[in-house]
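Before anything else, here's the structure in question.
Here the complex is missing one protein chain, while the rest keep their positions.
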Amino acid sequence: MSQSFTPNEIMTIAAARALSNSDVCFVGIGAPSAACNVARLTHAPDITLIYESGTIGTAPTVLPLSIGDGELCETSVTTVSVPEMFRYWLQGGRVTIGFLGAAQLDKFGNINTTVIGDYDKPKTRLPGGGGAPEIASSCGEIYITLAQSTRSMVEKIDFVTSFGHGEGGDHRARLGITTKGPTLLITDLAIWKPDPVTKEFTVVALHPGVTREKVQETCGWKVKFAETVEVTPAPDALELTTLRDLKARTDAAHKGTEQAGAKRGSKDG
Amino acid sequence: MSQSFTPNEIMTIAAARALSNSDVCFVGIGAPSAACNVARLTHAPDITLIYESGTIGTAPTVLPLSIGDGELCETSVTTVSVPEMFRYWLQGGRVTIGFLGAAQLDKFGNINTTVIGDYDKPKTRLPGGGGAPEIASSCGEIYITLAQSTRSMVEKIDFVTSFGHGEGGDHRARLGITTKGPTLLITDLAIWKPDPVTKEFTVVALHPGVTREKVQETCGWKVKFAETVEVTPAPDALELTTLRDLKARTDAAHKGTEQAGAKRGSKDG
Amino acid sequence: MAKIVTLKEAVANNLHDGDTAAFEGFTHLIPHAAAHEAIRQGFKDLTLIRMTPDGIYDQMIGLGMVRKVIFSYAGNPGVGLLRRFRDAVENHYPHKLEIEEHSHAAMANAYEAGAAGLPCAIFRGYLGAELARVNPNIRSVTCPFTGEKLAAVPSVRPDVTFIHAQKANKKGDVLVEGIIGIQKEAVLAAKRSVVTVEEIVDDFDDVSVNACIIPSWTITNIAVVPGGAHPSYAQGYYARDNASYLEWDVIAADREVFRTWMQEHVLDATPEDFAKRVEHLRASK
Partner (left out) sequence: MAKIVTLKEAVANNLHDGDTAAFEGFTHLIPHAAAHEAIRQGFKDLTLIRMTPDGIYDQMIGLGMVRKVIFSYAGNPGVGLLRRFRDAVENHYPHKLEIEEHSHAAMANAYEAGAAGLPCAIFRGYLGAELARVNPNIRSVTCPFTGEKLAAVPSVRPDVTFIHAQKANKKGDVLVEGIIGIQKEAVLAAKRSVVTVEEIVDDFDDVSVNACIIPSWTITNIAVVPGGAHPSYAQGYYARDNASYLEWDVIAADREVFRTWMQEHVLDATPEDFAKRVEHLRASK
């Protein structure tokens, strides 16, 4: 390992590597935003990034704090209305990769961001689905990024905000959904792909230094490992520099508008 | 009569008078376009003119030859896409007055601009409805302008392109249509309004010098006259000057782009 | 024609107890000043509609002005949860809050259908998603050509919509630029509308004919409130005050801190205070 890196950094960089020049990505805030922009600044300069606020083909020099930052609009090819975004661009089937995060995730890639507990009497009321229910069904495929914990990776999620592979197998097809659904789960510890038949997420690569035990300890279901489990290549110097420079620029830019003493709570990775 | 005028001029001016400052008009080419702009240039400077090509709040200095002339766009408050025009502006119920012409018209204000003869084996294939079917149902009320002839004002039209009052009475309400439909018919000879109960068009005013016989001779159905039939006030000097100046400006502007010898076939009134 | 009035008049003229109201904006151009004026005027029993309820809805909910929220994402953008909203849903404090929850696609289509005068919107959505189970306003229609089952939601038709925009011209036409969100649809879908603007200019002669312009005659009232989107931003005028969004997370976490803050910064404040709040943010934009 030429350089040390954090679990969050390798998660972001592994996600960036999964993107190509011809991808059209529907980007959420947080790790996905960082990953997409690292991809754009390294091996995929022509990647198209779309944020649900209406910005198409955006190329921010710093990461946005919200999906509606001015930077996204100023650097976009075009900025459209929100109805157009959801009709022509998302539902129109033009997005190849949708990124989703999760408060709770099950082994079939179903996602909860709505409530912890019962919907009508929730223990914790979360923000809700936003664009996620239709991102999950309209994008060509879905990449999920998540920091592992037994609280977030659970046997049964409390509410299906966004449909992944349902009960597994051909459940998507049975509902008439023609897109692939979750094809990749990138955590801070490992890379997971759905089993071709059962669609259960299976560990295909461990990040450098991560053990199978660590993955199991931080996951609420019994983890399946692929026959051959690779080791995720460590971030190279360009990847790390690009990501860190992006974050440094982001911090510097956003500091400018912050009052002294305000706690920095960015969710950008 | 202070000044002579043509039947077409009084038709246009009578239509202009029926418009007010607060009207939002969906304007077709021909007499309606001239009428709306005469109204705008005389008593209704704040009238809103909308052409179906997407131009909203347009104020052309010359009359357009087509509903998509550049002049309409350049002088508009805003120019929107055609789907937006038909969804937000027409169907949205924002238009107070829709103007329609007719190849054939019946006494209940039903209009044919589709075919003369049978639909599948037409004697004359006309251009078709265009925006008219939904203009007829979505605008607050409909004004019809037409040069009288037994060919165009007929007992039974060959095809109902745009629904007026159907078979009369409450036929519109029975179809669930909530707008008023045709409330005014202005021809080169007379002003007609629907009977409050039967909805049959009834002559309420004759243009100066026009006889009841002349109106009947040029109409294919037995004409009903109101109890009191007024005489349309003759165009005043301002009205005539405004209309003629507008037409002169229009001719001069459009000549500029015409090759020698091209026949002038403008349908602008 | 839009009448240009004070913010106080605009709110008093157009908002009433029991109304269904939308204060719209998608991160950009959030109508904070209008919401604060509504708070000062003390309305109650409101049904609030918004794709992305944020601080201003958190504030109105926390003060007990709101009976019901129709929404698709209730979060503090870029920060996290809405703590007054959570307190209302989880603990019924200050009272029970009714919710009608949709996805963004559903809400965007519902506003679009409202602007288009339709009773409902159809789209391909909610496939396998559990919201359809808990929200009786998520139904379906069958495509009469392919047999595909499509999602249907009622159109959004607020009694009144409030938005903030960059500028109006003297006739009262309004220009929205940048991230235009759902503002035009929200105005066109509503019975009445109020637009707060940064400034009024003579005309829009320098603006593209295809710009997002909302004609004067579709707007009820316009009020000039410089800085009126703060802590959100107005592209071309001032930047987003990210620190205030972070601060809100702390303020809203405690019922008493919230009350005290609201008293000082909203109830005892005026529309004119917004201009001062954005002074230090003008340089960066």
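List of remarks:
When the chains are written out, they are named A, B and C in that same order, and each has its own residue count from 1.
In this text, contacts are C-beta pairs under 8 Å (C-beta built on N, C-alpha and C of every residue); 3 or more make two chains touch, one makes a residue touch a chain.
Being a predicted model, the structure only gives us computed values, none of them experimental.
Across the whole complex, the hidden chain's contacts among the shown chains comprise A, B, C.
Contact with the undisplayed chain is limited, among C:M65, C:M107 or C:I180, to C:I180. For the chain left out of this panel, the touching residue among B:A18, B:V160 or B:A226 is B:V160. Of the listed positions A:S76, A:Q104 or A:T232, the one in contact with the omitted chain in the full complex is A:S76.
On the side of chain C, the interface with the absent chain consists of residues 116-120, 122-124, 137, 139-146, 148, 150, 152, 154, 177-178, 180, 208-212, using the contact rule stated above. One chain of the complex is left out; on chain B, the residues touching it are 29, 52-55, 64-70, 72-74, 79-83, 85-87, 90-91, 114, 119-120, 122-134, 136-138, 159-163, 166, 171-172, 175-177, 254, 256-259, 262-267.
By the touch definition given at the top, chain A reaches the unshown chain through residues 24, 46, 48, 56-57, 73-74, 76-80, 87-88, 91-94, 138.
Note that in this section only the chains that are shown with their structure count from here on.
Centroids built from CA atoms put chain C at 27 Å from chain A.
Averaged C-alpha coordinates give centres for chain A and chain B that are 57 Å from one another. The multi-chain contact residues of chain C, meaning those touching 2 or more other chains, are 112, 185, 212. In chain A, no residue touches at least two other chains.
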